[in-house]
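Left out: one protein chain. Kept in place: all the others.
Let's look at subunit A:
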Amino acid sequence: MAPRRSTMFLGTLAALLLGLAGMLLHARAEEQVARQALARNAARVRQLRLTDLCLCTEASYTRHPTLTDFATPFQDAPMSWEHFPTGAVIQPPPHLVTRHGTHD
C-alpha cells in the first residue's frame, strides 16, 4: 500500500528541517576553524599593511575602494561614463562622499 500523502509531505518537511538544523550546526562548528583562519589573515593585513579585500581586480577604484578618489571612475573627463561593470557593485566609500570638497 502506498504511504499517505501527508506522511510523504511531513517526511519531506522533517528532512528539510533537519537540513536547516544541520546547516546551522555546520556553520557553528566551522566558525571556530574560521576564526583561526581569520586571525591569520588579520596578521597578514598587519604585516603587509593592507587596506582592502581583493574581490574585484578590474579597476583600481573597485580593487581598493577605501583609497579611491572621485576622478578615477570617470577616467577621461568629468562627463565621461564609468565603464567598469564592478562599479555598479562597489559604491564609493562614505568618507569620500562626506569629505568631498574639503580635500579633493
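Going forward, a contact is a pair of C-beta atoms (placed from the backbone, for glycine too) under 8 Å apart; a residue touches a chain by one contact, two chains touch by 3 or more; residues count from 1.
Throughout what follows, contacts and distances are computed from a predicted model.
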Which of the following names does UniProt give to the chain that is not shown: "histidine kinase", "Na(+)/H(+) antiporter subunit B", "ABC transporter permease" or "Extracellular solute-binding protein"?
"ABC transporter permease"
Subunit A residues touching the omitted chain (full complex):
4-7, 9-10, 12-13, 16-17, 19-20, 23-24, 26-27, 30-31, 33-35, 37-38, 40-60, 62-63, 65-67, 69-72, 84-86, 88-91, 93-95, 99, 103-104
